[in-house]
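Only one protein chain is missing from this complex, and each of the others stays in its spot.
Should a chain be cited, it is by its letter among A, B and C, assigned in written order, with residues numbered from 1 in that chain.
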Amino acid sequence: MNYYLTILIYMGINSILALSLNIIVGYAGQISLGHAAFYGVGAYTSALIATKLGVSFWVALPAAIVMTAFIGAILGLPSLRVSEDFLAITTIGINFVVQATFKYVKFFGGALGVSGIPFPSIGHHNLSLAEFALMTTIFTVLAAIITYWVSVSWIGLGLKAVREDELAASSSGVNVYKFKVLAFIIGSALAGLAGSLYAHFMMFITADDFSFPLSITILSMIVIGGIGTVRGAFLGAILLTILPELFRPLANYRMLVYAILLILFMRFLPEGLIGDESILWKKLTRKA
Amino acid sequence: MLRVEKLNVYYDRLHVLKDISFEVKEGEIFSIIGANGAGKTTLLRSIMGLKDVADGKIIFKGKDITRLKAHERASLGISLSFEGGRILRTLTVEENLRLGAYRIDKDRFEERLRFIYKLFPRLEERKKQIAGSLSGGERQMLSISRALMTEPELLMLDEPSFGLAPKIVIEIFQVLKKLNEDTGLTLLLVEQNVKQALKIAHRAMVIEAGYEVTRGTPDEILTNKEVIEAYLG
Amino acid sequence: MFLQQVINGFASGGIYTLVALGLTLVYGVLKILHIAHAGIYALGAYLALIAYRIYPNIYFAFAFAMVGTAIGGYLVQKYLYWPILDKPRIVPLIASIGLFLALEELYRLIWGPYVIPFPQKFHWKSYNLGHIRLPGSDLFVFALSLFFLFILYWIVNRTKVGLAMRAVSDDKEVAEASGIDSKWIIALSFIIGSALAGAAGLMVGVYYNSIYPTMGDVPAYKSLAIIVVGGMGSIEGTVIAGFGLGLLEALLIGYLPFAFPRDALAFIAMIIFLLIKPEGLFSR
Partner (left out) sequence: MEKANQKSVILEVKNVKKRFGGIQALKGVSVTLYEGEILGLIGPNGAGKTTLFNCIAGVYHPDEGEILFKGKHIEKLPPNRIAGLGIARTFQIVRPFKTLSVIKNVMVSLGHRNYVGYGRLFKRPKKDDYERAMELLKTVGLDGKKDEISANLSLGELRRLEVARALALNPEIILLDEPYAGLRRHEEGRISEMILDLKKRGLSIIIVEHRVRLLMELVERVVVLDMGKIIAEGSPEEVKRNPRVIKAYLGEEEVA
């Protein structure tokens, strides 16, 4: 039972991550290969506030969200100066620098990471695993509602316009700079939420939890599911959480299978499983 | 020398060339005239092999080349001077010329180079310069020269007068005319600059929005009401 | 002390440059960020290992590794990149990262996760220049990198195919209309770039006397930083940025008052650089 609950919690956290990256990459079209950095900022903020100041999870969580949104706004600034491949490499760089900062600066716990992060509690009652899973699920649904709302409101329209054609968007009255930074802020804030959940669930984090390969995994989730859609981000997150578990008997070949899947997807199904342009989704919607 | 039969070309769903047919005879200057967006550039790109043809045939020296790749067509003797003096901007002038001579051997390269420098002495002065730093007129000269270095039998030129001062346009057209008279080089010239193009052409065709409007000798076209219409209404 | 750091910086700069040059060549002709290039680099080290076990001669090992990686590079462009060139930019990028991961996993499965020493220990002679000691291993790496750089320089600037490579990377259509088979030139860029990476892999294997599956990680990300600073596709820019980074690292690490990883330095330098000059050193 605990095993399944843990998987459920991972699924929730990964879904929030995928949904948040989807705002930056899927809606706004800004290639980011460093999403784990924002996740890490959230986790570290939450962990440090909780351990150093002794505040509860319920204070640490919003603080982490605000902090990550702020950092997201700053780290999103390069997207105003560079684009496409330059941005991709810059975001990889951001991931490395953030990770190295956590690992080598004493304040962040250095190579030992941060331990003794309190598990969330209400009053004197420590949450049970099931309760944590429920809470994560609620946050996940909330994140889904937020990203869906962003997608259908004016801001989503503006973001998608920026993604399709910056000049035409600008000529339609969209302030391209503002919208790009907003995408990074909202996306980072949600990643901060995921990071806080992760920190308080694991109760112990190190810099290596937020390394570059994780950024790729998150990106793979939305690409495999179908970029730019809430359902795609969800499906991708769930699949990429469960698949490694299913491959557990293949333990030794797990990463290889995963990497090969990634290549095959890019080679043969780059529009994702249920993206707007995928064959499967077109069939499903035609019947409906 | 070149025969184009019922050519149809699309960009995505846009039908750019509609049943275009014509023939260029050996040693002549054939001009294709039309306003912007008429499909002139697309036509040359299709003949060069840079744009896929949906329907129709391109025959060069009796050989069907419709499905050949651009570099294969270049070795057969077709050459193109791109629009707007498009050349390799990061290479030097001489390297651009060397590139044009990619398929020919070293001795003939030197000979060809002397020939080009005689045509456009200004290029020799600038031979070590990066091509991107040339003026508009020099770029156009280089573009034509690069195309000439391949030792073509058919030289296609895409708007050599584009954006150039009248003095330079005259200079370039004089060179083209001389080339044709002295060496018998066949030219396929695409132009917006009607009078200039017709002045040196033996025959010409007018296209508009992908269709053929009319064709004939320069005199026939210059007195054709439809042509004036197409341009100035 | 200072000069020794400089020599060390030149040695690692040489390796960075060799690896990054492959990326630059590929980016020039295909505009793809070929991250799996670092997987090819590690392949070079492993192939050298095999070669050395078959026939213990360092020249043979070089030849074997370089031919093998060249073939590897050729296959990658033909079967992975070529079919997805017209897809959105993110597709070949993720495919490349996927291939990189897959290669590292393959090496781990075949040769094990541990560090394998190079079969022969080379005894480097150190040279003394006045009272400065020049470690032979550094000189070996530096000299060899210069050798390969010279060969590349010669190919690119003095031969016909080199001219064709530069032409394709500048304007593919003009190159084709000049009679160049751009498909072959692109393949050739992969072949040359991969062979250079193979040589670099071997050199690192010998230099540190260790070969392991994830040895490509650090060069992978560093060469990205290098090509950005160099101006994406510019060979001169890459050479300057590569050696510059090697020197910067060696000097900073030697004198920095606190511990900071070499690898993050590259990116910090890159980000600062980008903010000042977003188009890189030698952009076009």
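Everything below uses one rule, namely that contacts are C-beta pairs under 8 Å (C-beta built on N, C-alpha and C of every residue); 3 or more make two chains touch, one makes a residue touch a chain.
Here the structure is a predicted model, which means the values were calculated and not measured.
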Write out, one label after another, the shown chains that touch the chain missing from the document. A, B
Any idea which of B:Ala74, B:Met141 or B:Val194 touches the chain not displayed? B:Val194
Which listed residue, A:Tyr4, A:Trp149 or A:Tyr253, touches the chain dropped from view? A:Trp149
Which residues does chain A use to touch the chain missing from this display? 149-150, 152-155, 157-158, 160-161, 164-165, 167-176, 178-179, 182, 228, 276-277
Footprint left on chain B by the chain that the document does not show: 13-16, 35-37, 84, 133, 135-136, 159, 161-163, 165-166, 169-170, 173-174, 177, 191-197, 199-200, 209, 229-233
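Here is the rule we go by: only the chains that are shown with their structure count from here on.
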Chain contact topology (line, ring, star, complete or other): line
Please identify the chain with the largest separation between its CA centroid and the CA centroid of chain B. A
How many angstrom lie between the centres of chain B and chain C, each centre taken as the mean Cα position? 42
Distance between the centres, which are taken as Cα means, of chain C and chain A, whole angstrom: 31
Per the centroid of Cα atoms for each chain, what is the distance between chain A and chain B, given in Å? 54
In the complex, go through chain C and note every residue touching chain B. 160, 163-164, 166-167, 170-171, 173-182, 284
Spell out the part of chain C that touches chain A in their complex, as residue ranges. 27, 31, 33, 80, 83-84, 87-95, 97-99, 101-102, 105-106, 109, 221, 224-225, 227-228, 232, 258-261, 263-264, 266-268, 270-271, 274-275, 278
For the complex, which residues does chain A have touching chain C? 25, 31, 33, 78, 81-82, 84-86, 88-90, 92-94, 96-97, 99-101, 103-104, 212-213, 216, 219-220, 223, 227, 252-253, 255-256, 258-263, 266-267, 270
